[in-house]
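Written below as structure tokens is the structure these notes are about.
Every protein chain but one is kept in place in this view of the complex.
Chain nomenclature is as follows: A and B, assigned in order of appearance, with residue numbering initiated at 1 for each chain independently.
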Amino acid sequence: MPPLASSSPTTDTIAYCARGAISIRNVTKIYDPDGVNVLAVENCSVEIAPGEFCVVVGPSGCGKTTLLNAIAGFHDITAGEILLDGRVICTATHTAEPGADRIVVFQNGALFPWSTILNNVAYGPIVQGKSRAREARRLAESLLGELGLAEIGGRYPNELSSGMRRRAEIARALINDPNVLLLDEPFRAMDALTKGVAQEFLLRAYDRVRKTVFFITHDLEEALFLADRVLVMTTRPGRIKQVLNVDFERPRSFRVRASRRYLELKAEVFEAVREEAIKAFEAGERELT
Amino acid sequence: MPIPKLTKLRKAVFNPTMRRGIISIVGILAVWELGRRLHVPFFGAVPAPSEVVGAAGDIIGDRKFWTHGMTSFTRVLVGFLAAQFIGIPLGLAMAMNRFTNQLIFPPLEILRPIPPLAWVPTAIIFWPTTELSIAFVIFLGAFFTVVLNVLRGARSIDERHVRAAASFGSRRSDLFWKIVLPATLPSIFTGMTVGMGITWEVVVAAEMIAGKSGLGYFTWASYVGGNYPQIIIGMISIGIAGYLSSGFIRLLGKLATPWQRRI
Partner (left out) sequence: MLAAVDVSATRQQPSEPAAQRKQVGGFILALFRLRHELASSAPYVGLLGVGGLLLLWYLLTEFFDIPRFNKLPGPVAVWTEFTSPKPTFGISIYTPDYYKHILWSVWRVTQAFFWATLLGVPLGLFMGWKKTFRDYAFPIVEIVRPIPVLAWVPLAILIFSGIASREAPIVFLAFLAAFFATALNTLLGVESIDEVYFRAARCLGSKPRHIFWRIVLPGALPFIFTGLQIGVGVAWFSLVAAEMVSGEYGLGFLIWDSYVLSQFQVIIIAMVTLGVIGYAFSAIIRIIGRLLMRWTA
């Protein structure tokens, strides 16, 4: 149990009962590539409850990946602070090392090509010293079985479709029981049909473990299908423009996408995002790394 | 705006990478000098930097040294250019024409593993003058690299570019001059840069084995004549000459392929 060092009473209670509460407070990030200052994120604030499935949408280059990278610990921020379960993990002066408490699933996949799927999934427990190799592989095998991925354990990532790979990567993250699961547009490169199957897979996995999920996408339909809350970000410099509560029941069925409430929400979120998308298009924004 | 430029320049010169590089080079020179003074086994036999600098002072004024340099350079130029003039068209022909490729590639692959220097005696027997035999061996050295790089470059051309051009109604000659050639240009220059390095290797060796002039001969003769610091000078001169030649080719390559510039 990490030591508590928070200021707000609400965060106290939440952090004590469950894990995975993220607090983003007045976060600003300025990049400096080639001596030209780029204000990526400005004064962004949001509180994410433990176990919440939170989806951030916005046009390309709006800073959503910046936020994710800051939470994950890949870079620092210029001002503000980010807390995880009351523990400060990112400020202007200090960034906590990336760790297994907040694992990322990357956009183009980051399964190690030189290991089999089984060894990929077993990687986390082995390097953290939690289990010996054989034990870890057994755990990996059983997790893959539970997630319906039993046959691919002995294959290499190159031999699999992108849908399979992404699912295996989610398994690789979940085996470590992280506080937060961070997903950076994981299904972006997939066709619509595979994407649907992958989304349902993620929802089933989420139902099992109920971890906090911080999910980034530009696909509004995907956002509404998956999320408990949808955060709409403005174009650069990014700020949270609007928050939508998505109140469909869990477990969610794909049929939810044809419901009237879904269409209403879609209309709402489209209104909010469209304005930003036009601004980004006109500005010719290139995506930040 | 003067101020940003200065910051950029200062960043480029005084960054930690530059500092560490300078420290390590100075460090090695110091260790080298010390090793010589303390008569360390093996590497103590190498003339010290101080001796080399002294000998350099003598040699810079010596006309014969620069003649050696010119001789080597001329040989490099001749052999290298011959390899390009024959190798590049051959490579392109092999890339464009299936039959030519299937005909010429196997015998090429059989001849390629034979080290160029193994050809020296054969070349001497065959060619009337030593110069021609050296040039031939140099040519062989660069030739295979050139052809291979051209082939690799042509093979890696995105099929879609060719299809796009064909769908615009390009003739075969257009396809060659406007698509295949420019797309292969980066590989051609890579082949040239690597070929230039091989060329210098071969020149030096050939001059040591069978030459009576040139920087390779100069280096060998310095050894035989007991003037050991001059060996180092010979080595450094060859290194500099090789580096400048490769750099020049790289520069030409950048000029010829402006679309490869990264912003």
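We adopt the following convention: a contact is a pair of C-beta atoms (placed from the backbone, for glycine too) under 8 Å apart; a residue touches a chain by one contact, two chains touch by 3 or more.
These numbers come from a predicted model, not from an experiment.
Considering the intact complex, the chain excluded from display touches A, B. Checked against the full complex, the one of A:Lys29, A:Lys64, A:Arg102 or A:Lys195 touching the unshown chain is A:Arg102. Listed here are the chain B residues that touch the chain not shown: 16-17, 20-21, 23-25, 28, 41-43, 45-46, 99, 102-107, 110-122, 124-128, 197, 200-201, 203-205, 208-209, 215-216, 219-220, 222-223, 228, 231-232, 234-236, 238-240, 242-243, 246. Residues of chain A in touch with the missing chain: 72-74, 97-100, 102-104, 106, 108, 110, 112-115, 123-124, 127-128, 156-158, 172-173, 176.
Quick note on the criterion: only the chains that are shown with their structure count from here on.
Chain B has its Cα centroid 50 Å from the Cα centroid of chain A.
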